[in-house]
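Inspection log for the structure reproduced underneath, given as structure tokens.
Incomplete set of chains, arranged as in the complex.
Going in written order, the chains are labelled A, B and C, and every chain counts its residues from 1.
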Amino acid sequence: MSSSPLLEMLHITKQYPGVLALDDVTFDLYAGEVHCLVGENGAGKTTLIKILSGALPKDVGELRVNGKPVFLHSPADAFEAGIGIIHQDFKLVPELTVAENIFLGREPCRGRSPFIDFEKMREGARAVLAQLGESLDPRARIGTLSVAQRQVVEIAKSLSGKNRILAMDEPSAALTGKELKNLFAVIRRMQEEGVGIIYISHRIDEIFEIGTRVTVLRDGKHVHTCKTSEADRRGLVSWMVGREMDQEYPKVRLQRGKEILRLENLNGGKLRNIHLAVYQGEILGLAGLVGAGRTELARLIFGADRLENGRILLDGKEIHPHSPRDAIDAGIGLLTEDRNRYGLIMEMSIEKNITLSNLKAVSRGGFIQGEKERGAAQQFAEELRIKTPSLDREVSTLSGGNRQKVVLARWLFTRSRLLLFDEPTAGIDVGVKYEIYNLLNQLALNGKGVVIISSDLPELLGLCDRIVVLCEGRITGELSREEATEEKIMLLATSVVDMRGHRDDREA
Amino acid sequence: MVSSVVGVDFMTSRKNILSRILSQYGISLALLIEIILFSRLSPFFFTTENILNVTLQISITAIIAAGMTFVILTAGIDLSVGALVALSGVLATSVLKLPIPLIYSFPLFLATGILVGVFSGWLSAFFITRFNVTPFIVTLALMSIWRGGAYLYTGGRPVWGLPHAFSMLGGGRVAGIPLPTLIMLAVYAAAYIVLQYTRFGRHVYAVGGNQEAARLAGINTKRVLRQVYILCGVLSALSGMLLASRMNSGQPNAGLMYELDVIAAVVVGGASLFGGRGSIVGTFVGAMLIGVSRNGLNLLNVNSYIQQIIVGLVILVAVMLDQMRKR
Amino acid sequence: GKKETRKSSKIIGVTLLTRAHLFYKDLEEGLLSAAARNNYELIITAAEFDLGRQSGQIEDFVARRVDAIIVCPADSRGVGPAIAKANQAKIPVFTADIASQEGEVVCHVASDNIAGGRQAGEYLARTLKGKGNIAIIDQPTLTSVLDRVQGFKDAVALYPDMRIVADVNGEGVRDKAMQVASDILQAHPELNGIFGINDDSALGALDAVQQFKRSGISIVGYDATPPAVDAILKNTALKADVVQYPRRIGETTIQKIREYFSGVPPQKVVPVEVGIVDRDSLSRTQTR
């Protein structure tokens, strides 16, 4: 670590209409360190990064790189200053390919001509992806990729330039096992090369694993900065949420009730021969690697994709959900993993997004009763602590974690009998996560079927009564709460690959 | 396109009184300025009779614009409305030529017109939802087909010689107010209530904001689209019938280029062609703005070439004002 | 024998200015009936006021090697190059209604728009006894209409007490004409006369006059289409119409083509009479 900071952000203040997102925040970063930034949802982490990226003008404050003031009027300026950003909501062009996205804005050209050297670009893309241990086809269009794959591309994009400063806004939210390890390896390597890294995450373990220092923000204010070696988990969490929290996974032992969902020999998409049962009063976890088919399975049950064959039985009766509407009418709910693409109506208010799937409950004869609607939304907003000055705000003005809470609220409000949660806590802070776990327990307690897909393995282990593991579209095993460990899950999640004795392109 | 939180629009630091006023009224301010200006320039402008005249003139396109607002809110577009005005006009009026008393043929006339509208809207929605053809193409094709159909059916000649009493529909007055004006007001009141207070209205916004998310939230997006296009078709047909009554004839060349006027009114009124954003009040003000410009310039006997230029400028300036207020 | 004469002997390409107006509808009928009598086959297209499209249609005819081409030019000058192409291919070109200023045209059959406009002006001046306020429902994007209005203004200019107080664009269709006419009625409580540059314009003005229950206004139209004739006969505000006899223009054009094919070179310009009809003349003779 050198003596003078690589980056200084001094007295930064940013006001949104009705929200003071940053209030006199000072933050610095040294070459070769990983400076973690933590805080509750809506604390202002992303806002700080956006100011650093040149995409958002600050109201007050000063930025210095290597002691010299810099003025960032546009993202191009930040790029010029050697600042790379991994954005929380991916900033990718769905119609362009992986390689084109990675090199967007700085495409390699043939000599000084305006013609792109596609060969060089693909090679470059392959090289950065290899650093991350990924062999995504550089010619694949972004629109066809899953959230996790997009996350990888977003990371690769920031690695392809020559950045001295790299800010990563929740890069791990969609990643699991192998991808995460590769990410950390890359971070360490860059650290050695003297790059300064800002790392944002809601997974506290990660902070201690790779962080050099950690800064806590709360309600837009700087609260605390210290070396990670001098901090402990409890302390950090209490700095963040402003109170003590003892248990991370509140587990209530439940009595398994009668079968609520039964899948018989389901086929569709990449899924093959799926047999599965979900019971009342239990929380079932679905584990697997990126692209294992967990999301597809949930979508099939929910009627979002076409079922090739097989039977779906709800409460013993066969159902044929041809559309999400059918599924919802039958009592099934699905929280999708990609809140921005498949969850939220961005230009609609928070309140309207919450009630969208269950408008019947707040209307009479087709007319929505404003007060009832407000009441319902209010209740969930408080329960999930959605941070906003008003529920009339557009969802687009919310921070990432708070958006996630809105989709969660929507599905809690539908009061479905069977709830499928695909990455329910992605981007949600520890304090609220705890509340959500309580809510999930409560749902199970009330006799609902709860299925959770999560790439956060400790979360699955802490929360589920039973974990089913998928690999390449097949169920490769089932573990009870008692027998489940991270190692066993990972083994099952890669079992098909092992059996075949060679690695699939996607998994290599 | 889903824009995200970056929110460059929110440069709130320099918010002065003017922009605060603007933020309240948007393009209504432009309309107000225009009304004041015309009142000063022409003694005939701000008279009861002329105000009724303006509302009567805009009623035809404004009624369609109410339907178009729904369509545009779903990120769609309907280019067939002008042709539909003609087709419903000629088909419905030809019913009035049947040798039966008006008291019987009139309901038949209404039924025919409405049916044409329903059918056209249904057909648009069918191709859009079933074959995934973009609304622009579907309705462009229908525009061509309906217009050709109207000419073909009439052989290019108007349907005329209709019972004189028929002209009461478009030409009559109730309490001094032209019937089309009243119908327009009723349509707007109903559209406002539907969009603001009903589940269907909410679904329209949701489908336009993010169709896939709406589907996954359990909204029957295909049905919503179908209803929206049928609504637009029916309102176009209604306009076609009113227009036919005002001219006491079915003109195969009626409604030429209305689609542009109608879409302009909706977009000037603040709706986004990318869906999910817009309001029925905005559309009304948009239609008024265009209608008042034309009327005022006609009253002032401004050369028609210069009128075109001024109307273009008015639209541009009004929307610029509207955008500046959003800063 | 008989079978042979049934087969059409000549193919003639026609490009009309538009098919959205009754005038051209009638002209087309004149062409068709005369062509049927002569066993000519017609290929009828319309420019819809788009010269580019019309040039294309003429080029299509050349490509198809028709025996003759009839053009109702979308513009008198602009159509020249397209006609030149037909000339190159040695296909005879005839113009109807509107003349071409360029290219080789065998024969032009038309009524004079300036004369027609002048007749309308004179009629209105007679009716109003040489004084009053007059409005024009115009369509100033067409050369033929510009000529009509020119003739009309020339005639009115002879009466110092007649004033043209408004000249608005009704786009030549009844709904738009009705709208602008309504506006005009608001601005001019003292309006005495309206000239509609075609019958859709005049009838649109009539609709407005009736809806606003205005009296003392005389309207003169152009083309004398059946709905207009009917309105004149019913003693409405529509008092008179300029007649161009479009059927006769069509028939005459075919007749000239036949003369050409039979080796008799027709005269360069064949004028078709223009007249004005009002209630008296209509009830005296059945024009149509």
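Quick notes on this one:
Simple rule for what comes next: a contact is a pair of C-beta atoms (placed from the backbone, for glycine too) under 8 Å apart; a residue touches a chain by one contact, two chains touch by 3 or more.
Keep in mind that this is a model prediction, so the values were computed, not measured.
Written as a formula over the displayed labels, the complete complex corresponds to A x1, B x2, C x1.
By our rule, only the chains that are shown with their structure count from here on.
In terms of inter-chain touching, the protein chains here are arranged end to end in an open line. With each centre defined as the average position of its C-alpha atoms, the distance from subunit B to subunit C rounds to 33 Å.
Centroid to centroid, with C-alpha atoms defining each point, subunit A and subunit B lie 43 Å apart. Separating the centre of subunit A from that of subunit C, both taken as means of CA atoms, is a distance of 71 Å.
Residue positions of subunit A in touch with at least two other chains are not found.
Residues 19-22, 25, 138, 140, 165-169, 171, 173-176, 178-180, 182-187, 189, 200, 203-204, 207, 210-212, 226-227, 230 of subunit C touch subunit B in their complex. On subunit B, the positions that touch subunit A within their shared complex are 2-8, 10-13, 197-200, 202, 205-206, 209-210, 212-220, 276-277.
On the subunit A side of its complex with subunit B, the touching residues are 15-17, 46, 50, 55-57, 59, 89, 302, 304, 323-325, 327-329, 334, 336, 340-348, 352, 356-357, 359-360, 363, 366-368, 370, 396-399, 410, 414.
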